[in-house]
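Next up is a structure, given as structure tokens.
Note that this complex is displayed minus one protein chain, with the remaining chains in position.
Take a look at subunit A:
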Amino acid sequence: MENTRYGLLIDYEFCTGCHTCETACKVEHGFETGLWGIQLKEIGPQQIGPRKWDWHYLPAPTALCDLCADRVAEGRWPTCVHHCQAQVIEYGPVEELAARMDKQFMVLYTPTA
């Protein structure tokens, strides 16, 4: 369908903060130092109870993310999806991805116009 909106579904419960998505994106798009197509944000670490810690990472696509339009046209997955070491990023139609948001610590991004 022409008007289908695509997005990235991220299960950030298991994002380890490895910077693979950021690096893969920079290499794919040739972004210079200081420019990012996806950026990792750190949540915590904060102690939220006795012996209980909250520490997560959250990758966030920027305005430069084009969901790897060229790669997708070739039949590849977006590079962050392909290379994510924790395998927590999925690409697809937003409605399909939304239906999979059935647990804690998930986020759905719709970066492109």
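To be clear about the criterion, contacts are C-beta pairs under 8 Å (C-beta built on N, C-alpha and C of every residue); 3 or more make two chains touch, one makes a residue touch a chain; residues count from 1.
In this text, contacts and distances are computed from a predicted model.
Enquirer: The hidden chain: which UniProt name fits, "Cobalt transport protein CbiM", "Cytochrome", "Molybdopterin-dependent oxidoreductase" or "3-oxoacyl-(Acyl-carrier-protein) synthase"?
Expert: Result for the unshown chain: "Molybdopterin-dependent oxidoreductase".
Enquirer: Would you indicate which residue among A:T4, A:Q87 or A:T110 is in contact with the undisplayed chain?
Expert: Counting the whole complex, the residue in contact with the absent chain is A:Q87.
Enquirer: Under the stated touch rule, tell me which residues of subunit A contact the chain that is not displayed.
Expert: Per the touch rule, subunit A residues meeting the hidden chain are 14, 16-20, 22-24, 26-27, 33-34, 44-47, 51, 53-55, 57, 74-77, 81-87, 90.
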